[in-house]
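These notes are about the structure you will find just below.
One chain of protein is taken out of this complex; the other chains stay put.
This part shows chain A:
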Amino acid sequence: MKQEPTPRLWPGEIFQALKRSDVKQVAYVPDAGHIELISNCEADADMTAVSLTTEEEGVAMLSGAWLGGDRGALLMQSSGVGNCINMLSVPLHCRMPLLMVVTMRGEWGEFNPWQLPMGQNAERVLQDMGVYVQRASHAEEVGQIVYAGAQLAFSSNCVVAVLLSQRLLGFKDWSK
């Protein structure tokens, strides 16, 4: 996805929300929507950022992190949601907290039709598994929603996915 021309503040606000929530391990499969956040996490001395080959590795890794006393966050694009489904059995059955921050594709002005099946169904599939979904669609609410989602996950030992609407990320207009 193409970056917006104007600087955006919400990635920094997500980072601050993770810091305030004492997140120590950040696992990710890169997405353009997470560029700034990944760089911030990589640069932070108190965080370990781990690049994954596939998203379900992060579900397992952060379950291990929790066993060892670390809080974690898993960053991905909506296409990665499907890769996680069976692995979510681990935190769901064991009642371990997990915070997922998902940048959405396949919705707001999507140009690539291959993104639609997973993008349009990611929210429902997560909810079907028992994941609590919170959605952020406006720049000014992103930091607050991620922070509240983190509190929900870590205080109530549950799996929370914050979906960042594609509307936040803008889209490439292929009609021009």
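Please note the rule applied: contacts are C-beta pairs under 8 Å (C-beta built on N, C-alpha and C of every residue); 3 or more make two chains touch, one makes a residue touch a chain; residues count from 1.
Methods note: contacts and distances are computed from a predicted model.
The subunit not displayed here is recorded in UniProt as "Aldehyde dehydrogenase", chosen from "Aldehyde dehydrogenase", "Tripartite tricarboxylate transporter TctB family protein", "Phosphate import ATP-binding protein PstB" or "NADH-quinone oxidoreductase subunit K".
Of the candidate positions A:Ile35, A:Met61, A:Met129 or A:Ala148, contact with the unshown chain belongs to A:Met61.
Residue A:Ser51 is the one among A:Ser51, A:Asn112, A:Gln127 or A:Ser156 that touches the chain missing from this view.
Mapped onto chain A, the footprint of the missing chain covers residues 24-25, 48, 50-54, 56-70, 72, 86-87, 89-90, 93-96.
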